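Input: one structure, supplied below.
Every protein chain except one is present and positioned as in the full complex.
And then chain A:
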Amino acid sequence: MQQIINFIIRNKNFLLFLLLFGLSLLFTIQTHSYHKSKFINSANFLTGGVYNSLNNINSYFDLRSQNELLSEENKRLRVLLRNSEIHADSVFTDSVMFKQLYRFYTANIIKNSYSFSNNILTINKGRNDSVQQDFGVISSKGIIGIVDKTSANYAAVISILNTTSRISAQLKKSNHFGTLTWDGKSPEYNQLIDIPKIAPVSKGDTIVTSGRSSIFPKGVPVGIVEDFKLDLAENYYEINVKLFNDMTSVEHVYIIENADKEEIENLLSNN
């Protein structure tokens, strides 16, 4: 016993180092698996508060470009609204069908990140605004990511620029679907893998979300095909997708809640 205590006292520096280094390794490994980062994330009171006050200052600098983006979107939505009013007369609508499937919330990105291999964003909405895990996040131009951790007022979002992110996406013209991933290199491009060889891919095709998960509705824009090649097994295409969003400068985003998500998940988990 005496010897054990002596050993601990003699090597206390090394043991402490081992303990703390092991702890850091544990945290690091946790972030590499989806939904596992338990303690260390930026959606907490301290870091969220600091980023929020920084964002209050920073957001003044690109007010003009963000305003232009928003007014552009308003214009597009107005066109849609006008067109749907014309159609509304001629279509019979059952009032039972008026249930909203997707709910939208607005939020601001208060911490953007794109230079690491696993990028996580922080937004200024949290549980108090009924934002929960696995809600989709999009901007006016396209897809941004998926909500991971939430605190009372903030949420951490797994960006599409994250090597662990897997989102179902498809070719707009032909419904062939695959998985949207990121290779960790350029923040302008994502990779769409597992598109069957038979699919008619060509340069400039539009890629949208497929709506096969309960997170994103079908048809949220992702990007256009920059180039593509067959993978090693020569059965599937690997497509380099140029994103519509400039991920290095996003601020105003929408959070999407699928009202039927619970129902869909219950159905799937019963099988």
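General observations
Convention: a residue touches a chain if its C-beta (ideal position, glycine included) is under 8 Å from a C-beta of that chain, and two chains touch if they have at least 3 such contacts; residues count from 1.
As a convention for this text, contacts and distances are computed from a predicted model.
Of the names listed as "Trehalose transport system permease protein SugB", "Polyvinylalcohol dehydrogenase", "Rod shape-determining protein MreD" or "Amino acid/amide ABC transporter ATP-binding protein 2, HAAT family", the one that matches the UniProt record for the absent chain is "Rod shape-determining protein MreD". Among A:N118, A:N153, A:N190 or A:N240, only A:N118 touches the chain left out of the display.
From the options A:Q30, A:N52, A:N108 or A:T179, the residue with contact to the chain not on display is A:Q30.
Summary of contacts with the chain left out: across A:T47, A:N124, A:T209 or A:N258, the touching residue is A:T47.
In the full complex, chain A touches the omitted chain through residues 12-14, 16-17, 20-21, 23-32, 37, 40-42, 44, 46-47, 50-51, 54, 111, 113-118, 120, 122, 156, 184, 186-187, 248.
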